[in-house]
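Reading through the structure tokens given below for one structure.
Every protein chain except one is present and positioned as in the full complex.
Right after this comes subunit A.
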Amino acid sequence: MKVKYFAWVRERVGKAEETIEPPATVRTVEELIAWLSGRSEAYAYAFEKPKVIRAAIDHAHVKSDAAIAGAREIAFFPPMTGG
């Protein structure tokens, strides 16, 4: 699946997007954040406060317990500040 990062999450991870293949045991957004956090210090820094991070699956906001099965694109970003 494709993963995208925005704003300070993107800056901390060090990339805007990538394709990942998490193991089948990673089933929810929350579990994906935990799995990503274990990849390197950069990811751990980006996701150090998982409660603050917002997620979207295929362009729709989701909660942290949302299932990631079948997702084409998952995005992680801080709370929005547009308008």
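The criterion applied here is as follows: a residue touches a chain if its C-beta (ideal position, glycine included) is under 8 Å from a C-beta of that chain, and two chains touch if they have at least 3 such contacts; residues count from 1.
The rule is short, and it goes like this: contacts and distances are computed from a predicted model.
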Name under which UniProt lists the unshown chain, selected from "Molybdopterin synthase catalytic subunit", "Phosphate transport system permease protein PstA", "Amidohydrolase family protein" or "Monosaccharide ABC transporter membrane protein (CUT2 family)": "Molybdopterin synthase catalytic subunit"
Hidden partner chain, residues of subunit A it touches: 4, 6-8, 56, 59-61, 75, 77-83
